[in-house]
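Excluded from the complex is one protein chain; the other protein chains are retained at their positions.
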Amino acid sequence: MSELAWHRYGKAAIRLVKIERGGGADRVVDLTIDVQLEGDFDAVYAGDNRHCIATDTMKNTVYALAREGPIESAEAFAGRVAAHFAREPVVSTVKVRTVEQPWGPIHPHAFVLGAERWTTSVTQNAAVAAVTSGVTNLVAMKTADSAFSGFPRDRYTTLPETEDRLFVTAITAEWVHRAGTADFGARDRIRTALLQRFAEHKSHSVQHTLAAMGAAALGAAPTVDAITLTLPNRHHLLVDLAPFGLDNPNEIFVATDAPYGLIEATIRR
Amino acid sequence: MSELAWHRYGKAAIRLVKIERGGGADRVVDLTIDVQLEGDFDAVYAGDNRHCIATDTMKNTVYALAREGPIESAEAFAGRVAAHFAREPVVSTVKVRTVEQPWGPIHPHAFVLGAERWTTSVTQNAAVAAVTSGVTNLVAMKTADSAFSGFPRDRYTTLPETEDRLFVTAITAEWVHRAGTADFGARDRIRTALLQRFAEHKSHSVQHTLAAMGAAALGAAPTVDAITLTLPNRHHLLVDLAPFGLDNPNEIFVATDAPYGLIEATIRR
Amino acid sequence: MSELAWHRYGKAAIRLVKIERGGGADRVVDLTIDVQLEGDFDAVYAGDNRHCIATDTMKNTVYALAREGPIESAEAFAGRVAAHFAREPVVSTVKVRTVEQPWGPIHPHAFVLGAERWTTSVTQNAAVAAVTSGVTNLVAMKTADSAFSGFPRDRYTTLPETEDRLFVTAITAEWVHRAGTADFGARDRIRTALLQRFAEHKSHSVQHTLAAMGAAALGAAPTVDAITLTLPNRHHLLVDLAPFGLDNPNEIFVATDAPYGLIEATIRR
Partner (left out) sequence: MSELAWHRYGKAAIRLVKIERGGGADRVVDLTIDVQLEGDFDAVYAGDNRHCIATDTMKNTVYALAREGPIESAEAFAGRVAAHFAREPVVSTVKVRTVEQPWGPIHPHAFVLGAERWTTSVTQNAAVAAVTSGVTNLVAMKTADSAFSGFPRDRYTTLPETEDRLFVTAITAEWVHRAGTADFGARDRIRTALLQRFAEHKSHSVQHTLAAMGAAALGAAPTVDAITLTLPNRHHLLVDLAPFGLDNPNEIFVATDAPYGLIEATIRR
C-alpha cells in the first residue's frame, strides 16, 4: 500500500513578451513564468480529472491576463496570476515565479539584451502573498583587495595563503519584501549597493564580502527584511610559469569552471 | 544593523573518476560531488578564517578518501566523506551530493556513456545520516494508452480532450532509504519498475501514471519508505495538416521544449 | 558601395516526431531538421520578396512531406525534402541536415532515449545529391593500452611521458556515401567497428587510434569512400596524492572540460 505524501503541479517556462506601446518609446516586458499549484488534487492521482486544471489553461490564462491590464512590474503581474489561481476552490497554495530578461533601449523601438536576469516569486496562500525579488547571473570580478589566509590546515590542506587573488563570482540575490510593502523599484538600488560593496570591500573571504554586500543591500531598501546571497567562487588559478623561466606577479590566470566554491547565506535586518 | 540568519558553504562539482582495477575487467566510478557544511562559521562572515575549512581542502579530501579505500557505491562513499567532515568541531551538518555517470562496459577496458545519471545524497547530523538515491534524465516516451480528458473548462481553456497522445518525459526519481538500511542495489529494480509501469499504464494523466510508478517502485524496494518523482511533460503537439489537404491520424508531432507541464509528488508506503 | 558576395538562408531546428504505427510495435522517428537554400535570392536583400520562399513554408513542407509517405531512413527523408526545394526555379543548392534522436524500444509502445545522436546531410545541386551519414556524442573511455610518449620537448613542454593514461572522447564521425549507393544501414556496422577498434587498439596517441578507427569503419562499409572523425581528448588528469602521503597507481583522476585536445582527420579508401 502506498499513499500520496506531497504533490504539486503546474506549467513551467511560459515565454511571455509584451510590448507596452504608446508614448514615444516602447517598453519590453520579457518574462519566463512558472505557475505551480498545491491543493486537494488527490483524486487526479487516481485518474479522476474533474478538478485537474489543465496546465495548458494556466498558459492561456497568463497570456490573457497579460493583455487585460498593464504590467507595471514582474512582481505585480506574478501577483495577479497567483491571485487568479488562488480563487479556484481546490487550490490551497499558488507559487508563481518569473525570470525577466531586461532589454536595454538603444532607440525608441530597439533594444539589446544583457547577461543579467531579474527574478520574482509570489507565494499565495488564501489571502496572504509573500513576494520576493532578485537578480541572477550578475557576473563580477574583483582584481584587488581580495585575500584568503589564516584558515585551518590539516593533512589534506595544500592551498597556499594569499593576500591578493582574483575574486570572480556570478551573484544571485533574492530578497523578501515586508508584508504589505511593494518597493519593487528597490532592485536598482540593491544592485548598485551589492556591486559597490563588492568593488570596495577589503575581502578576507567570500563569506566576509557576502556579509558586507548583504548589509549594504538592506541599507538600500528599508522595506526589505532579508536577503539571500548565493556566491559561487569561480576560481581563477595563478599559472605556474617557473618551468618556463618566468615569474607571474599576479597577472596570468587560468579560469576554471569546476570545481567551484559555493557560499550561501541569508542576512536579515 | 544586520545579522546572519542562515549560511552554508562548500565545494561543488568535484569531478572524481576512479578506475577500480584488478580482476579481468576494470570498473569505472565517475562522480561529480558537492560537499556543503553548516555549523558555527559566523566569525568567518566577520573576516576571521580560523575555523574556515578551505573548500580546496574539501576537494583534496575527496580525492584522498577515494584512494584510501574502495568505492563500493556512491552512497557508501558519500557517507564516508560526510562522516569525515562531521568530525570537525564547528560543523553541525554535512550534506554530500553525488551525480554518477554510469559507464556501460563494451570490453574489459572500454566503456560507453549513456544519457541517464544516478544521484545520491547523504545528510549527516552528529551521529545520524539520512541517505537518498535516485536517477535523473531517464527520458522516456509512451506512444499508446495515454489520455487526458474530463478536466474542467473555463473561459481560458482551449485544450481539446484526447484519448491518445504522446507522453514524453524525463524521469527524475529520488528515494529515501529507511534508517539503518543500505539496499543501494535497489536502483536497478526501481528503475525497471518505473519504466515497466510507465510502459504498461493506462494513463489518464501524468499524475495518474506518476502515482502508479511510485507505487511500483516502492513494491520493488522493501526498505525504501518514500519516493519523489518529478515528471516534466515534454509536450509533443499534433501538427495541423488540414491546410495542406492532409489528415494526421496521431502520427506527425512537433516536439516542444517550452512551456512544459511539471508534475511532482512524493509517494510513501 | 557594397555587394553581396555569398548568401544562404533557411529554417533551422524543425522538430519532427513521427510515429510509424501498424504491426504490433510502433517505430519512432525523431528528427531535428535544418533546410538551407542557395540561389538567385539577391533581390530579397534589396527588399523584394517575390522569390523569398518563407522559412515558415519550409517548416510546413517538412511536416507535410513526413505525412505523405513513410520515412524509411533519415537519409531518404532528407533527400525527399532536398529534392522538393531543388525544384524551385531560383534555387541552385539545397542542404538538408538532420540530427536523429534514436529511441530504444522497451515495450511495443514505450521507448527510452540514449545520449548518442545520428546525423545526416544531403546536399542537392540540380540533379546530383551528395549524402553523408554520421554519429555524434558517442562518449567512450579506454582504461588500458593508451600511451603518449616520444613527442618533442621544447622550453614550453612540461607534460610527462606516459604509457598508460585514460583516453576519454566523444566520437563524432561523418561518412560519405559513394554516389548512387544507399547503404544507410551501415551506421550500425560502422558504429560497431569504431568502438571495437577503439577498445582493442594499442594506442600511441589519439591520432594513431583515429586512423585505426577510420580504417576499421571503411572496412565495415564497402560503399563508403571516406570518413571524417572528430575526437576531442577529454583529459582525465592523474591526481597528485603525494602531499597526503598516498600513491596513485593510475587510479584516481580528475575529469576536466577545458582545455581539451581536438583531433580531426578524414580517412579515405
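Residue numbering begins at 1 within each chain, and the chains themselves are lettered A, B and C in the order written.
The working rule: a contact is a pair of C-beta atoms (placed from the backbone, for glycine too) under 8 Å apart; a residue touches a chain by one contact, two chains touch by 3 or more.
Treat the numbers as computed from the prediction; the structure is a model and nothing was measured.
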- Message: One chain is left out of this view; which of C:14, C:144, C:186 or C:199 touches it in the full complex?
- Response: C:14
- Item | Contact set of chain A toward the excluded chain (per top definition) | 15-21, 26, 28, 30, 60, 63-64, 66-68, 103, 106-115, 138-145, 166, 195-196, 198-200, 236, 239, 241, 243-244, 246, 248, 250-256
- Where the unshown chain meets chain B, residue by residue: 155-156, 158, 243-245, 257-258
- Query: For chain C, which residues touch the unseen chain?
  - Reply: 1-15, 32, 34, 36, 41, 44-57, 59-61, 64, 148-152, 154, 156-159, 204-208, 210-211, 214-215, 218, 226, 228, 232-233, 257-269
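The criterion applied here is as follows: only the chains that are shown with their structure count from here on.
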- Which chain has its Cα centroid closest to the overall Cα centroid? B
- Task: Could you grab the centroid distance between chain A and chain B? Build each centroid from C-alpha atoms only and quote it in angstrom.
- Result: 23
- Message: Based only on mean CA positions, could you tell me how far chain A sits from chain C in angstrom?
- Response: 37
- Message: Multi-chain contacts only, two chains or more: what residues does chain C have there?
- Response: 243-244, 256
